[in-house]
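Just one protein chain is left out here, and the rest sit where they should.
Right after this comes chain A.
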Amino acid sequence: MRWLESNLGLVWDLMLTHMSLCIPPIIIGFLISIPIGWIANRYRLTRGVILVVLGLLYTIPSIPLFIFMPLILGTPQLSSLNVVVALTIYAVALMVRSASDGLGSVDKDVLQAASAMGYSGWQRFWRVELPLSGPVLLAGLRVVSASTVSLATIGSVIGVTSLGYLFINGLQRRIPAEVLTGIVSVLLIAVVFDLLLVLLGRLVLPWSRRDRSVRAKTVARSRTAVLTGAGS
């Protein structure tokens, strides 16, 4: 505890840096995944290829990916952009499947009705398909958020500051309190992000709140998803 007291400023700064490292990949990854997911869902033949190839991206070990980024992007070795781009790739790898599943989960009757009412293709996408895939997109985004927050720690290995610094520094100097503080801080950020996403969902998708039994089931399912996501 004494370590934490004397290093509160450092931990707070690292938490802010860590968050600033995580937020762009989550948002950009989401935005990139929607059109790709739309294509995968719209053209059934492409679906298998897109989902497998992008899914495989997630299996690329993170340290080599971080190290190769400057070679691909031409960025300086220590630029945080390397980590942001790599995390965005992981976010897309996870999110595309949710985007495709989400768009595919929209009731065909509702789409047919929307067309019959006189929605143009563009209006139907923005006003019907996208909002109705919201619950599945949100579940996917929660997984992406947890995964990104945990992966960002590895940035410290290649010299891009994040909460991972506390692990490396704590291990090298044998200060268990520092490592523990790092773990708790990462968890804290992951939980806060998750709560914010759930809150956002309540605001944007007020219609999706179900009665209790159905809701309990959905929550259980997304919890499992978050756990598997964080574990992989």
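Note that a residue touches a chain if its C-beta (ideal position, glycine included) is under 8 Å from a C-beta of that chain, and two chains touch if they have at least 3 such contacts; residues count from 1.
The rule is short, and it goes like this: contacts and distances are computed from a predicted model.
The chain that is not shown carries the UniProt protein name "ABC-type quaternary amine transporter", picked from "Xanthine dehydrogenase family protein subunit M", "Cell shape-determining protein MreC", "ABC-type quaternary amine transporter" or "Virulence activator alpha C-term". Considering the whole complex, the residue from A:L8, A:V49, A:I63 or A:A113 that touches the absent chain is A:A113.
Looking at A:I36, A:L65 or A:V128, the residue that reaches the missing chain in the full complex is A:V128. Touching residues on chain A toward the chain that is not drawn are 107, 109-110, 112-120, 123, 128, 131-132, 134, 205, 207-208.
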